[in-house]
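Note that one protein chain of the assembly has been removed; the remaining protein chains are unaltered in position.
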Amino acid sequence: MADTMSVTAHEPAHGPGPDATKRDFLKLVTGASAIIGAAAIAWPLVDSMNPSKDVLALAELEVDLTPIVQGQGIIVSWRGQPVFVRHRTEAEIKAAEAVALSELRDPEADSARIKPGHAQWLIVSGVCTHLGCIPLGNKPSDPRGTYGGWFCPCHGSQYDTSGRIRQGPAPANLPVVPYVFETDTKIKIG
Amino acid sequence: MVGLYKSDIKNPLLRWVDSRLPILSIVQKEYGVFPTPKNFNYFWAFGGLAMVNLMIMIATGIFLAMSYTPHINMAFDSVERIMRDVNYGWLLRYAHANGASMFFIVVYIHLFRGLYYGSYKAPRELLWMLGVVLLLLMMATAFMGYVLPWGQMSFWGATVITNLFSAIPLVGEPIVHWLWGGFSVANPTLNRFFSLHYLLPFVIVGVVFLHVVALHITGSNNPLGIEPKGPQDTLPFHPYYTVKDSVAICVYFMVFAMLVFFFPNALGHSDNYIPANPLLTPTHIVPEWYFLPFYAILRAVPSKLGGVTLMFGAILVLFALPWLDTSPVRSARFRPVYRIVFWFLVIACIALGVVGANPPEGIWVPIGRLGTAYYFIHFLVLMPLLGKLERPLPLPESISHPVLGGGPLPGAAAVHPMEKV
Partner (left out) sequence: MRTLRPTLIGAALLAAAMLAAPARAAEGEAALPQVNWSFSGLFGTIDRAAAQRGFQVYDTVCSNCHSLKQAYYRDLAGIGLSEDQIKAIAAGKTVPDIDDNGQPTDRPALPSDHFRSPFPNDRAARATNNGGLPPDLSVITKAREGGADYIYALLTGYADPPAGFHMMAGLNYNKYFTGNQIAMIQPLRDGTVTYTDATNPSLDQQARDVVTFLTYIANPELEQRHRMGVKVVLFLLFLTGLSYSVKRKLWAGVEH
């Protein structure tokens, strides 16, 4: 029954003139406000999916470097992954700087992998770039491979004292993680 | 081409889509030009408000579910994490909790509008019954949702209400153990309530679709309760009612915003900020405000089975309403006695709500019994009798004649006898 009625009798009046401009302006303002309202409702929903405060609080990690003796490294957990913080000896630094870039599978100078004035500190991701195992080499008693850096027990990848891949199946160097020196003895990772 | 829908859309791309899946044409027909009585008052906006509310509940609910953990050891803490750590988490949570209250406010007004104007009468009986189904689904959803934060009221409200099913003779106890997934409200219960609480709103969406389809078959009722006679009695839904409904939506959002931003815990119970403790019963176990009248009916009768029967009966009686009401006139505007009796029902429901909030002792007991008695007498005795005994006012000729309100025609125009509806 309802669908046989015609509705032409009640179309709102159209036409040019001052009324039309006022109507258009009102429509524009109302429409714009409705869009602002919709955006205001949508934004909290979308933003709620962004990292929450507790996740952000753990996104940065401060590490005190004082207990790390020369020649040793520690593993810290940052954003769910292992990070190596290694206190390199003079010999290890020299060995790293002496390598020619042409010898490297993933060419990168040692100076690009440390902060100026803090060459003794190497801070890299502890995830082997082959298939994700955690290489050995932080403790002096660990096997460090032929190049004195790290040795990955899963498939035999070997990294040098700058964390660069030298031998084995891994395609890339251990990535340097973002960090800053807050003081000479404290870094903030992330 | 054979089989394609004959679309009137001008834009070629949209026309291509529309001729294969005529959603645009359907929306044009059902929400664009759909002839709607021109004499709606703002009480007719509440169905649309309920739909807006449902969308808000689903949206906030989905995003809350991204951070909520349905395990008894973590549920309360996960809600606190939402409030403190998740960006705008407090807003999602308060909007969802107060949105439930807003949903019941809107739906109760929508329901009472139907009672007043006879919207449940033929040919809209099925429309009304689908509405009652929606109310039941809403109540189930809200009940399970309140359990999820795992506060004291969550746990003890769940315990009290699920225990009611043990009143069923013979099979009662096995049914309760089946509901619980154990021998008390515990982790299995919480987990399954979370699953069902996520599911039911989509069932509600489906039934809302049926409810709107049923409405579009019969067309809307209107304050005069008489059917539109022609285009002079109706207006296209767009722009007249899209614009009018947007005013209602703005006012609805203002009320909602006042609650969420300034009084977010006013309608809640402070005990639900205490983590659930199965070994400590709160002094007074109360459900949320929208269940209070039913809670009062439940406790009005000393017998457990009697209370449960009456409580569910209070909603089941609504299903029978189109047949209980024997009046040939729809709208209370033309029913001078029913119009007053209607307010007795409103007062009884409010009184039952107050009774439900108070402990079942002292003066609250007789008031609760009186309110319960009146509720059932109203539907089972008064509505059938009034239809037969009441002398209704003469109905106007049509919606456009006269323009304002109802009542007898002025001057020389003939007074038509009552319309048979």
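Each chain gets a letter, A and B, in the order it is written, and its residues are counted from 1.
Going forward, contacts are C-beta pairs under 8 Å (C-beta built on N, C-alpha and C of every residue); 3 or more make two chains touch, one makes a residue touch a chain.
Note that the structure is a prediction, hence the values are computed from the model and not measured.
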Visible chains that the absent chain touches, using the contact criterion stated earlier: A, B
For the chain not shown, which residue from B:Asn265, B:Ser303 or B:Thr326 touches it across the whole complex? B:Asn265
Consider the whole complex, including the chain that is not shown, and state which of A:Arg23, A:His87 or A:Lys115 touches that chain. A:Arg23
Which residue from B:Gly145, B:Pro287 or B:Gly353 sits in contact with the chain not drawn here? B:Gly353
Among the options B:Cys250, B:Leu316 or B:Ile340, which residue touches the chain absent from this view? B:Cys250
Footprint left on chain A by the chain that the document does not show: 10, 12-13, 23, 26-27, 29-30, 33-34, 36-37, 40, 53-54, 57-58
Could you please point out the chain B residues that touch the chain left off the display? 38-39, 77, 80, 83-84, 90-91, 235, 239-240, 243-244, 246-247, 250-251, 253-254, 257-258, 260-262, 264-265, 270-271, 273-274, 283-284, 289, 292, 346-347, 350-351, 353-354, 357-359, 400, 403
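Here is the rule we go by: only the chains that are shown with their structure count from here on.
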So, in whole Å, the Cα centroid of chain A is separated from that of chain B by 49
Show me the residue ranges of chain B that touch chain A in the complex, using the header's touch definition. 29, 33-35, 38, 59-60, 63, 66-67, 81, 84-89, 91-92, 216-219, 228, 230-232, 234-236, 239-240, 246
With touch defined as at the start, can you tell me which chain A residues reach chain B in the complex? 1-3, 5-12, 30, 34, 44-45, 47-50, 52-55
